[in-house]
Structures are given as structure tokens and as C-alpha cells.
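The complex appears here without one of its protein chains, the remainder shown in place.
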Amino acid sequence: MALAGTRSGGQAVLALTIALFLGVFLVVPVATVVYVAFTEKGGGGLTLVNFLDFARTDLFVRSFWNSVYVSAMTVVWASALALPLAYLTTRFEFRGAMLVQTLGFLPLVMPPFVGAVAMQLLFGRNGSVNLLLDEWFDFKIGFMEGLNGVIFLQAIHYFPFILVNLSAALRNIDRSMEEAAQNLGSHGLRLFRRIALPLALPGFIAGASLVFVKVFDDVATPLLLNVKEMLAPQAYLRITSIGIDDPMGYVISVVLIGVAVATMWASAQVLKGKDYATTQRGGGGLARRKLKPRESALAYAVVILILALVLAPHVGLLLLSFATVWSFSPLPDGYTLAHYARVLGDSSVYIKNTLLYSSLAAGIDVVIGGAIAYLVLRTKLPGRQWLDWAASTALAVPGIVLGIGYLRAFYGVKMPDGTPLAALWIVIVLAIAIRRLPYALRAAYAALQQISVSLEEAAENLGATKARTVRRIVIPLMTGGLLAGFVTSFATAAVELSAVLILVQSNSDAPLAYGLYVLMQTPAGRGAGAALGVIAVVIVAICMGLAQLAADRSQRARGLDI
Amino acid sequence: MSKPARAVGIEIAGVNLSYGSTHVLKNVELSVRPGEFFAFLGPSGCGKTTLLRLIAGFAQAQTGQVLLDGQDVAPLPPWKRDVGMVFQSYALWPHMTVAKNVAFGLEERRLPRTEIDRRVAEALDLVGLSDYAGRRPAQLSGGQQQRVAVARTIAIEPKVLLLDEPLSNLDAKMRVSVRRELRALQQRLGLTTIFVTHDQEEANTICDRIAVMDAGTIRQVGTPMELYENPANLFVASFLGSANILGDGDGISVPAGKRLVFRPQHATLSSVDGVPLRGPVTHREFLGATVRYGVRVGGSEILIETPFQSGAELRTVGDMVGVALPPERMLYLPA
Partner (left out) sequence: MLRLFALTLGLVLTAAAAFAQTGKVTVVTSFSKDVTDPLKKAFEKAVPGATLEVQNRNTNAGVKFLEETKANNQVDLFWASAPDAFEVLKGKKLLSPYKPKAAGIAEKVGSYPVNDKDGFYSGFAASGYGIMWNERYVKANKLPTPKEWQDLAAAPYFDHVSISAPSRSGTTHLTIETILQGEGWDKGWRTIKEISGNLRQVTDRSFGVPEAVNSGQVGYGIVIDFFAFSSQGAGFPVKFVYPSVTTLVPANVGIVANAPNKAGAEAFIEFLLSPAGQEALLEPTIRRLPVRPETYAKAPADYPNPFKDKNLQGLLTFNAVLSESRSAAVDTLYDQLITFQLEPLKAATKVLHELDAALAKKDNAQARALAKEARDLIAAMPITAAQAASPEIRAAFSGGKEKSARQAELEQQWAAFAKEKYAAAKAKADEALKLAR
């Protein structure tokens, strides 16, 4: 019985450590900011009257439903874009598969501000596409108008999530499921629709719910498109208003957090008992067949079209970085290298900081996300589900709330010489890490679910302690999922801005996103900002590629295939 | 379920199948008669499942032909072959009820709803699961899942039934009863059926004929009794039932290139005098109805089983005994 005691003792210590981490770096800072939502301005004790006001204000109710609509439609359109690609790469011997998977990640790496500017220049009311359409055919399409513009941008941005998710779910289907259907007379699209998609659905829902929450809580994209009647922008506008101490901004933040938790809970309920991935044995995915030449041509056409669409922001960004002047015309007036020349000098500091912060943040995320996933799925500690939910709420907390909370919580803590703790760059890393933790957590969770418990039990049976089992069996098998989590955290950490803006206190601590922001405050800085954005994308893409290569190599050395 | 108008035969001729450099099926020739319950029997890795999948269309051979009712099936993809296959894992779709699973093949054939419902009910009735139509596979026991898998295949009234180790996931007691049910079902429907297994007892008890396979080749085809009484080679002899194998130098003379093979129950213990096969008793096992002795003869150890008579004297370990073997029970097989 001593053994059992130490085993659950070790787990309990781990759980408490993580709870402490989340408490200190997420819950407490947010609480210090958000408690205002529960007090009446100028009044005394706790009250829920602000929430009543929320429900009675047309603007907020309208914004709430707008946000729900946009988030749901984003999932629909992102899935519509991802489905053909997932189908082609999992069902056929498709030579472009690797390219699709890599390029499919890029939309996640979109620097703030510039991405939306580039998209406006391409798809806006007077952007390239519409100017040409108007000239040739006398009509325009409102890609970027209002809520549809937000849906358009968000669908493109989050499409990689759905693609990776859907592909993984399809690959996890037991081969015999498909063969049984073929044996009974089904094949092709009909089989895909009746058998493959329903079996892939649970895995898909896990990813889709993450996208829903992320879009629901996104502040930057709607504001850049001048859409203010959505919940997250409303929160931001109210929190950042000068001179009016409005509790409603914080009330909305609480609502955002509530919706995030509710969505995660709902998707967990839907998945309960339907997690087909774990009840199947061999996986093996769908059988792949070769494409006939005509099919091949069609496939490539579809893939190229979709990739062109989702990479449009990067194309626009690239054009903008080389443009002299681009105003009310399909293409820039002229091209120049001056912008790159301008930023190359400053950018080495930004690049160094970005790489440092992002890798540290992603590393923290993977370790903590993996630990939480392990605790939730493999132990019976009471209340472990709360760790998962607490970590997931990080998605819903607006960056500015976290930034202010960190200042509030940590500025008073002083180092020996009087420098405040919050002035150290490590605090920036922690803020970024907390905000990206949910991605790594979901990836680790999905990876661990695929691993049968019997694999670990066999190790323990042969004498390995839990810790050694985790190190020698669980982690190597989870590598694929952990890598995906690392890469996603890294890619999105590299372009984090909202919390950084509050916390950065000197240029030497600033990452690329900050440098970009500063440049984008002036008309002359737009090209340079775009150049910096391109540099950011390139660097992140290279790092992601290297990470993938390194993991592939180590997996192959161990005889595992991701 | 009506009997098919005419049961169908399967011909396999000159089939060679390789995956990369691994030669999995070597020159396989086989014919299955219409209405037969036929087994592919062999150790794991012998190619029996591959051969089954070849018939179903999930594997392609480099040379040779597979004829179903006289027609070459090579140009037909799996969904057009009309051969019903029951998978080792049952492969029931978890997102569909039992009834929907069974109805699947009929829906693919675009039959009218009333017809589908009728045949689903009939199939479930045949396997005794009519009350479970609305359940999901996850709610059923292993044996029940297996029956659903069978019902799903017979609902489409296939030309041929293919069973890939259908009993290996069931416990010992279930195996016995389920295999009897399968046999009964097959007889009733008159379907040509191929049954893949590594268990010789299963093959023996329910199949009409067996093809014994080893490393991609067919070692012998015959009825269970033929294979038992007249094995064509050492492999078949030792695979079906236990066999004692003696070569030259074990105490008796054996023609070059051959081995002497006999069954434990055909030999008796006698006194050592004048008996060429002799040696000490190495061990003794009491099995209830029989007693099994191990005897070292020459360089080999052989097994002898004698019926147990209550009160009879048993030999002890170390006793020198002679082994008496009637000549008609001596088989000389190629080494």
C-alpha cells in the first residue's frame, strides 16, 4: 500500500503545482481585473446588477448573437475549405499532400494589423479583386463587408486547425470499417459520407469547438474591419476607453469566459461515449488509391484554388512589403526594396526576442499541457477536470485584461534593487505562454487519447515506475501530438500583440509584433511594417519546418511513424 | 432467407502474390465446391488471410486467376464482387444501430424500404438477435457483435461467405457453441463458405474440407478425416493432431528421405523383448480417459496414449518399455 501512496502522492504534487501555476499566472491576475464586473460603480458590495444591465442592453445582446453567428459560420466555412483537402490527402496517393499539410499551417501565422490591411487591399470594397470585377463586369462582391468580412478572414485564418484535425481524425479510422463497407457494396464519395465522415466527426468536433471559442473571443480581426458590434470588440472598446471607468467591459469579459467554458463542456458532453478513435484498434486510416489523370488534374485544381485563397493574406503582405504606393488600384504603383533595408537593421533584436519568447512559451505550454492531459486522462485525482477548464479559459481572456492583471499583480513585487518583477521580460513570456496554453493542451489531450493504457500497464508490469513509464513509453508515443501543440503555440505566440503592448517596457525587450505595431502607426511605415511581417512569417515557417524535421528524424530513429 | 438459386464454386489457379520482396502466396491452386464449408487452416503468417482478402478484392495477385462461379473476378472492385466478408474485428460501425448496420448493404443496393426492413428482420431472426435491433454495437457482448456481423453479411444474400477468424475473439465455451451455430446456418442457407482459422479443432469439427497452408503454399487439401488418416507430409501430419516422427537411427530403419510417422493412440506399450522401438519412460501424464507416456526412443522422444483402465498398473518413469506399432498405422512421409 506504500507504493500506491507514493504513486498518487506524486500525481497530487504535480496537480497542485500546476494548479498553483495557473492560479498565480492566470486566475489571480484576471480576477484582480475582472472583479469590477461584480461591483456597482461607486457602490459597495457584490452585485449582479451589471449582468442584468448586460441582458437589457440591445447593443450587447445584438453583439452576443453576432458573435455566435460569426463563430458558427467560421467553423462551417473553414470546414468547407478543409474538407476537400483532407479528403484528397487521406484518401488518395496525392503527391502534393506534404505541401498541402505544410502550407496549410501558414494562415495561422498572420502578424497583427498587416494581415488585415493586406486583405483589405486585395478583397476590400476597393481592393484588387473588386476593382477588376467592377471594371470588367460592373459589380462588386462584399467579401470584407461587415460580419461576412469577419467570417471570411477568420475562416481563412483558422482553416489549418480544422484541416489538421479532420485529417488526423480520418487517419485514425480502422481500415476494416472501410473494407466492411466496400464489401457490402459501398465505395467512393458515398462511403466517405456514410462511414468515414461520421467516424471522424468526434475528433473533428474537438477541433471545431476550439475554433468556435477562439473566433468568439477574437478582438483584433473585427476591429480592423471596423466591425464593433460583436462581443469581444465591445469588451475591448469599453476596457480601453479613457476617462470612463466602465464595469461593462469586465462584465463582457466574464461572459466571454463563461461562453468558452460552456462550449468546452458542451463538446465534451457530445463526445462522451462517441469517442470512436479510442475504441478502434488498428487505425490504419482509409485505404489510398491512385488518382486517374483526369481526377488528378481536378484534384490539383481544387487544391491550388483553396491554397491560393488561404494564402492570399500572405501574398498581399508580400506585395505590400515591396510596394512603393498601393492605393485604389489592383496592384501597387511600383516596387522597392527600401522597406526591407529599413527594417533589417532594427529587426535582429526583434527576431531574437521573438524566437526566445516564442520557444520558451511554447515549451512551457507543451510541458504544462501535457501534464494536465496526463492528469485528466490517466489519474483519478478529484477535481482534475478543473485544471483543464481553468487552462482553457485562457482562450477567452482578452489580452489586455491579462496584461493589466499582470501589472496589477506583479508590479508591486520587487527585486532586490527595486526593479519591479513585472519589468522583467520573463513576465512577457508567461503572458504569451498562458494565452497559448489551450492549443498545446488540446493537442496533448488528443495525442494521449490515442494511446492505449495497456501500453503503459505493460511497462509497469515489467518494473518501470510511473515516471519512467511516462518518460520511456508515453512521451515518445505522444511526440506527434506534442509537436503539433508546440508548433501551434509557437506560431501564434510569435505574433502575439495585445498583452505585449501593455507589458513591454523597453525596445530591447520587444518582439517582432511590437516593432510591427510601432511601424503601422504612420502612413510611411506601412511598407516597413509589412516587411517586418514577412520576416516574422518566414522565421516562424522555418522554425516550424525544422521542428518537424527534428521530430521526424527522432521518431524514425526509434522506429515509430508519426 | 431463401436458399440461393444455385450455390457457387470458387476456383483459384496459379496465384502468386508478393508485397515488395516478400512472396506471400506461392503458386496457389485450389477449388472450392458449391455449397461447401471450406477452411483455410495454418499457423499465423502462412498467407491464409491474404488468400481470403484476395477473393474479397482487398489484395491483388501478380499472377493467376480467381474464378467465382466460373467468372474471373479480377476486374471487379470489392464493392461489386457480392462476396460477404465477416472481419476478425467484426468492424461494426459504432455510429449506427444494429439494424442500420445490417441494413447497410441493402441500402447500397437501393432496395425499397419495405424490402430492406423485411430482410433485416429476417437476418436478425436467423442469428437470434431480433430484440437487439435498436441497440448500438458498444452495448453488445463479443458474441452478440459477431452475430450482428454475420447477419449483416447474409442479409445481402451473397454468392459466397468469407469468415476471417470469426471465433478468435470469443472465449472457449462460446467458441464451441458459436461454431456449431455457424455450421447450422451455413447448412440452412446452402452458402459456399470459406473459414480462415489457425485452430485445427475448429476446422475439424465443422468444415467439409480443409486446405492446410504453410508459408504461402497449400500443403494438402482434403476432408478432416483424410488429412488426419493420410497426411501427405510431415507438416500436415503434425498440424492436425499430434504426431510422432522418427527418422533413421532412432531405433528402426527408415528409408532415406523419409520419416516414420504415427499417432500416439495407435502405439501401445509392451515389454522390451523383440521390439525394435524401445526406451525408458521419461514422463507420465494422467488425463482422465487416457494416460500419456513419454518414451525416449533413439534420439527422439515419442508420446504414447493408452486408455485408462481403472485398477490397471501404470508404468513409472525410468521403466524400460517397448513400443508396439501395427504396420498399417505406420506412415512413411517425405522429410
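As written, the chains take the letters A and B, and residue 1 is the first residue of each chain.
Note that a contact is a pair of C-beta atoms (placed from the backbone, for glycine too) under 8 Å apart; a residue touches a chain by one contact, two chains touch by 3 or more.
No experiment lies behind these values; they were computed from the predicted model shown.
Participant: What shown chains come into contact with the chain that's not displayed?
Facilitator: If we consider the entire complex, the absent chain touches A.
Participant: In the full complex, which of A:140, A:171, A:190 or A:408 touches the chain missing from this view?
Facilitator: For the chain that is not drawn, the touching residue is A:408.
Participant: Can you say which of A:318, A:424 or A:541 touches the chain missing from this structure?
Facilitator: Once the missing chain is taken into account, the touching residue is A:424.
Participant: Quick one: which of A:16, A:49 or A:99 touches the chain that's been left out?
Facilitator: Counting the whole complex, the residue in contact with the absent chain is A:49.
Participant: Among A:17, A:324 or A:452, exactly one should touch the missing chain; which is it?
Facilitator: A:324
Participant: Please identify which residue in A:68, A:311, A:501 or A:541 touches the non-displayed chain.
Facilitator: A:501
Participant: Take the complete complex as the reference. Which residues in chain A touch the chain that isn't displayed?
Facilitator: Residues in contact with the chain left out: 40-43, 49-50, 53-54, 56-59, 117, 120-121, 124-127, 223, 226, 228-229, 233, 237, 240-246, 248, 324-329, 333, 400, 403-404, 407-408, 411-412, 414-420, 422-426, 501-502, 504-507, 518-519, 521-526.
FYI, only the chains that are shown with their structure count from here on.
Participant: In whole angstrom, how far does the Cα centroid of chain A sit from the Cα centroid of chain B?
Facilitator: Here the centre of chain B sits 54 Å away from the centre of chain A.
Participant: If we count contacts the way the header does, which residues on chain B are in touch with chain A in the complex?
Facilitator: 56-58, 77-80, 82-85, 87-89, 91, 93-95, 104-105, 108-109, 138, 152-153, 156
Participant: Which residues of chain A touch chain B once you look at their complex with the stated criterion?
Facilitator: Checking each residue of chain A against chain B gives 174, 176-177, 179-187, 190, 194-195, 198-199, 201, 273-274, 276, 279, 281-282.
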